[in-house]
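For this depiction, one protein chain was excluded, whereas all remaining protein chains were kept in their positions.
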Amino acid sequence: MAFFTKRYHPPGTAPGTLTAVPADQAAQLKVHLTDYTADQITALEDIEPVECQPYLQRDSMTWVHVQGHPTEAALHELQAAFKLHHLALEDVLNRGQRPKIEPYDDQLFIVMSMPLMKSGLVEVQQVSFFLSGTFVISFCEGDFAPFRKIVNRLREPGSRLRSRGSDFLLYGLLDLVIDQGFPVLEDFGQQMEDLEEQILRTSDNETLERIHTVKRELILLRHMLWPHREVINQLLRDDHAQIKEGTMIYLRDCYDHTIQLMDLLETYRDMMGSMLDIYLSSVNNRMNEVIRVLTVIATIFIPLTFITGIYGMNFDRTAGFWNMPELGLPYGYVLVWLLMVGVVASMLIYFRRRKWF
Amino acid sequence: MAFFTKRYHPPGTAPGTLTAVPADQAAQLKVHLTDYTADQITALEDIEPVECQPYLQRDSMTWVHVQGHPTEAALHELQAAFKLHHLALEDVLNRGQRPKIEPYDDQLFIVMSMPLMKSGLVEVQQVSFFLSGTFVISFCEGDFAPFRKIVNRLREPGSRLRSRGSDFLLYGLLDLVIDQGFPVLEDFGQQMEDLEEQILRTSDNETLERIHTVKRELILLRHMLWPHREVINQLLRDDHAQIKEGTMIYLRDCYDHTIQLMDLLETYRDMMGSMLDIYLSSVNNRMNEVIRVLTVIATIFIPLTFITGIYGMNFDRTAGFWNMPELGLPYGYVLVWLLMVGVVASMLIYFRRRKWF
Amino acid sequence: MAFFTKRYHPPGTAPGTLTAVPADQAAQLKVHLTDYTADQITALEDIEPVECQPYLQRDSMTWVHVQGHPTEAALHELQAAFKLHHLALEDVLNRGQRPKIEPYDDQLFIVMSMPLMKSGLVEVQQVSFFLSGTFVISFCEGDFAPFRKIVNRLREPGSRLRSRGSDFLLYGLLDLVIDQGFPVLEDFGQQMEDLEEQILRTSDNETLERIHTVKRELILLRHMLWPHREVINQLLRDDHAQIKEGTMIYLRDCYDHTIQLMDLLETYRDMMGSMLDIYLSSVNNRMNEVIRVLTVIATIFIPLTFITGIYGMNFDRTAGFWNMPELGLPYGYVLVWLLMVGVVASMLIYFRRRKWF
Amino acid sequence: MAFFTKRYHPPGTAPGTLTAVPADQAAQLKVHLTDYTADQITALEDIEPVECQPYLQRDSMTWVHVQGHPTEAALHELQAAFKLHHLALEDVLNRGQRPKIEPYDDQLFIVMSMPLMKSGLVEVQQVSFFLSGTFVISFCEGDFAPFRKIVNRLREPGSRLRSRGSDFLLYGLLDLVIDQGFPVLEDFGQQMEDLEEQILRTSDNETLERIHTVKRELILLRHMLWPHREVINQLLRDDHAQIKEGTMIYLRDCYDHTIQLMDLLETYRDMMGSMLDIYLSSVNNRMNEVIRVLTVIATIFIPLTFITGIYGMNFDRTAGFWNMPELGLPYGYVLVWLLMVGVVASMLIYFRRRKWF
Partner (left out) sequence: MAFFTKRYHPPGTAPGTLTAVPADQAAQLKVHLTDYTADQITALEDIEPVECQPYLQRDSMTWVHVQGHPTEAALHELQAAFKLHHLALEDVLNRGQRPKIEPYDDQLFIVMSMPLMKSGLVEVQQVSFFLSGTFVISFCEGDFAPFRKIVNRLREPGSRLRSRGSDFLLYGLLDLVIDQGFPVLEDFGQQMEDLEEQILRTSDNETLERIHTVKRELILLRHMLWPHREVINQLLRDDHAQIKEGTMIYLRDCYDHTIQLMDLLETYRDMMGSMLDIYLSSVNNRMNEVIRVLTVIATIFIPLTFITGIYGMNFDRTAGFWNMPELGLPYGYVLVWLLMVGVVASMLIYFRRRKWF
């Protein structure tokens, strides 16, 4: 994940300015519509925004999902078709918003962050919702695949989702977005258990890099998901006309999930902090051990080498009696060996006492 | 304890979906029933769910404890027999829930975490309760043994537990679950006192591993037990029809225990943080001492060895007067020894002044 | 940024004392006026304070922007012209105030901090606002350039800014000041991604200095921007006569931006803490590697050098049979080489087992 | 202080179960009674619980202090004599409770922790109080000595304590217990000032052990004393019939003391954290200095030793002209000395530039 992901207008731009993503970056815009009552259901994929119009005016429940980046033209079409507030639409386009809930006239505007695991990396996509009495409009840049599960559940004739109103559909979508956090955190849990094995065994930079990566992803993920709790709490606490009483018990379940996720993220953060400390200590211990070996070897051999140095000197034994008389002793060499054995032995006793090996 | 213990459905699954644990992982399901009034008591172990039906319909208090993982068939039987809400039952099955309290219609649903010491390791089991006016249903995967104490207390004819309603039985069970924390924390307290002895004496990875293990278990335990406080607080604060006034004073006692436990956990966490710091410092001191010994030995002998090297050179003394005339002095060797003693002495004075030994 | 930027009077000075900046430090004072109704607009740059008088008395909306440090004379002129409270004016002059909102009689006084990137460094300027029903007066030491965008938006005849009251103009200015935070944080995000590349590769003081600089600037920036949230929240929560209902939805958008910025700053702070830890660990690993190489080389060659020292001794082989008989063996030299190869091999096996290379 | 000091019943034990301390651990039980009105006073030491009965029934104020561990028989005698609630009495016996306040019927039950300095070590004793309209009963395992001051103040005929009710007596006792914290914290303050002297001068494990001891005692003390604040706050806030209006001003003074103590404890904790950091840095600096000396000595002499090694080789100068011709130069030895002086000089210049000494 990048550190700064928010799109923003230059400071001083008028509120509600809609700037489409440059054409070359814009993913293809696709509109998917599902219109249903308890009796019948129509599901259309990849249609034109205008085609939604007739469905929105009926009494049936309508779910419109807009995938990809809209172009400037598409934007105004969408705004006209769904009567969306310009401040809300600005937030839809300037992705990287903090999750939030905002009532606009008779619509409820909600921004959420959906985490996904893609080939071992976390990716967070902004999902925006507009809720009115008879429709839900959702926007997401990414793939439609995760949302298709909801279409499938709507297709089952007797399903709870089918027979309830647009607020229950919104709950289903929010629940879908929030629950994407569980597989992501399970994956992190797995990575952390792997790391735990490593930290006491290895001291290379690769382990360190993995610790850093997990830590940073957890910090960023927390930053992205933390506001979910407040969003769902506001849905529960404030009295929004669009949310019916019977949906509350399900939103409470949703709220419970956001708390579980945040709780787990906090626990993981604590854990990673602890792991880095342990890793550091383990590296320290390893260095300690290396230095101890160096010290033992060096302090044993340095005096010995000095002794051999002594008897390698070339003083002229003929110049005086006191010039290296040891060299002429019949057992001089043997005595030197005994001396050296004595030095080594006393060193070893000293090290053993200090518990250095 | 594993980092991620929650069972969850794939995101997008309909709420209240009940998926039994795969048959090969499912512990054998056992249902225990205790039905009592002030006058009589019936305690049955390992019965069929349907056998509970007649007891539930009577006015007597009934406690049904379900042990192990239910199979899919058993699940629907249970749901039908006890009229449990499907969202609650989903939480019973998807173990690893955060402790919580949720009112469903005329039942109160409570999830708790019960910590147990098993052969030196902490294990946390989810315990779920349903409370209605005349019965308590409890679910726990693990052994029935800890709960048998309640059966024994119920068997005593004049006991307070026997003469009061289902809310007092729930209190008894909650108190049992919460108080399991005390022996666990006592064990941790013991482990920490052992560690405290070690950290200043040893610097091996085994001590480090023990510090890490205690830290991680404390973090996970806190994550599991922290919400207990809120659960009991909600029982005290909110006005639940199922809880009678007279039980409140006992629940306050229970609340007091949750606070004591959390308080102790926080204190232990602070303590472990402090211990790791002290351990690190102690390892550092030890390394310091090793390096100091190395330095003293090396800086004493390296110059000496250099001196012996000088007089081990083979310059041709016959080629000129200035080629190593020292070698021909009658007392050359003695002078070199004096020089070396002088070097050592000045080194030792230097080290002593710097307080290196 | 400096640590202490507040101008203050010596303790015990009477409240509301106005001390102009010493003449040599004072930037040239410039007054810019924009007077507008839905129909017409007058924009004057660099005028005398007195020239504002007639515009303030009309019903049209008036925005006066005071740029630079006023002299003592200009101060009293300003106070008289705009009827500003003496405590508020003291805060305008003693720059380095904490952002705050204070109602004085029928004026609302607001202090904000505007961060700007100037040639790679953050600079924070105090911007002060006085809002009454028909005018906004803004003070800022720095350049008028960022504010000119608002003049341009006012110049567009049909713009929302033009047709609404002074409260909407205030919103526009607050939004401008707050949104300056986004490019600044984007820049920090970029710097942190650069640093992330470096910390695992290098261990020089230059990287450390960059980490420190980013950390300190984030701490100071947070200190400056944190109170914005409270200022906007008070505007939303308290019932100020000067703020009309229709502007609330825009101020909520503004509030949302302050939260996003603080959120990001907190996340960045966590990140920098994590990065410093990783940097430290990486430096440690590097030192570990260096020491390991030293140890391997030293522990291999020190014993070998000792062996060569042995056979460099000059014991007189003629003095006795036991004086270095190895020197006279026909294969003595070869045997010594074999011995040395053996020592090296066993050392290497030992190191390999300990995974030192 | 031990980490885990709470006595508890095995989980599942009925609430209010009273288990006396095993006879061999039980300190001798002593009951002290002081009965007083404004006119007269009776003070009895070491009496039987039953002897209190007549005093409790009179209108005079009665203070009964129970010292030591009661046996099982004594327990029931006490309960009967003073009509104490069984849950409260359980908390009196299971010492190691968290300070708390609990109203039981017409009695107020309060648990406090009294810290005492005993021969340089902190010891925390649980003190429990029962307050009713005409009596205070206090329990404390430890010595009666600190409480005797209250008896002495009661003995003074005109003292405020003597003329007011049981609530003022309770205030006197609470104040006594809380104020024991001041000498304890003064002692810690002294210890910390001593440590401050040491940390920059020494790097031995003894200093480290002292830092650890102070840190752990502060953590445990905070854990014990923190709830005092809440206890006194509840006394002030809630409307307890037993506490009269006129005592409130004194309890506020008491509350102020609890806050001062906690404030000081927090400040000390911050300070100890800072001291450990400084100690660590100082140890690091010391190691740095040692390593620098080693490096300077080693890097100066290693090249010199190499040079002497060169001219200690025994190449046969007669075998060819290029075999060590230097040995035969008339000034060879002098040149080698000059070379070595040059090497040392350039090394010293290098080190001086890097500011290594």
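Think of it as A, B, C and D in the order they're written, each chain with its own count starting at 1.
Everything that follows uses one rule, which is that contacts are C-beta pairs under 8 Å (C-beta built on N, C-alpha and C of every residue); 3 or more make two chains touch, one makes a residue touch a chain.
Computed from a predicted model, the values in this text were never measured in an experiment.
Engineer: Given the contact rule set out at the top, which of the displayed chains would the hidden chain touch in the full complex?
Structural biologist: Visible chains that the missing one touches: C, D.
Engineer: Where the complex has a chain not shown, which of D:175, D:209 or D:230 is the residue touching it?
Structural biologist: D:175
Engineer: Give the residue, chosen from D:58, D:83, D:160 or D:352, that touches the chain omitted from the document.
Structural biologist: Reading the full complex, the residue touching the unseen chain is D:160.
Engineer: Which listed residue (D:104, D:250 or D:331) would be found touching the missing chain in the intact complex?
Structural biologist: Among D:104, D:250 or D:331, only D:250 touches the chain that is not shown.
Engineer: May I ask which residue of C:41, C:236 or C:298 touches the chain that does not appear here?
Structural biologist: C:298
Engineer: What does the interface between subunit D and the hidden chain look like in terms of residue numbers?
Structural biologist: Residues 146, 149-150, 153, 159-161, 172, 175-176, 179-180, 182-183, 185-186, 188-190, 192-193, 196, 200, 249-250, 252-253, 256, 259-260, 263-264, 266-268, 270-271, 274-275, 277-278, 280-282, 284-285, 287-288, 291-292, 294-295, 298-299, 302-303, 305-306, 309-310, 312-316, 319-324, 354, 356 of subunit D touch the chain absent from view.
Engineer: If the hidden chain were put back, which residues of subunit C would touch it?
Structural biologist: These residues touch the chain not displayed: 2-4, 6, 8-15, 87, 97-98, 100, 102, 104, 203-205, 208-209, 211-212, 215-216, 219-220, 222-223, 227, 276, 279-280, 283-284, 286-287, 289-291, 293-294, 297-298, 301-302, 304-305, 307-309, 311-314, 317, 324, 326-334, 336.
In this text, only the chains that are shown with their structure count from here on.
Engineer: Which chains sit in contact with both members of the pair subunit B and subunit C?
Structural biologist: Common contact partners of subunit B and subunit C, which must touch each of the two, are A.
Engineer: Would you kindly give the rotation angle relating subunit C to subunit D, two copies of one sequence, based on a CA superposition and rounded to a multiple of 5 degrees?
Structural biologist: Answer in degrees: 145, to the nearest 5.
Engineer: Please work out the Cα centroid separation of subunit A and subunit D, and write it as a whole number of Å.
Structural biologist: Roughly 40 Å separates the two chain centres.
Engineer: By the touch rule stated above, which residues of subunit D touch at least two different other chains?
Structural biologist: 312
Engineer: Treating touching as the only link between chains, describe the layout with one word: line, ring, star, complete or other.
Structural biologist: line
Engineer: Which of the chains are touching one another, listed as pairs?
Structural biologist: Touching chain pairs, listed by label, come out as A-B, A-C, B-D.
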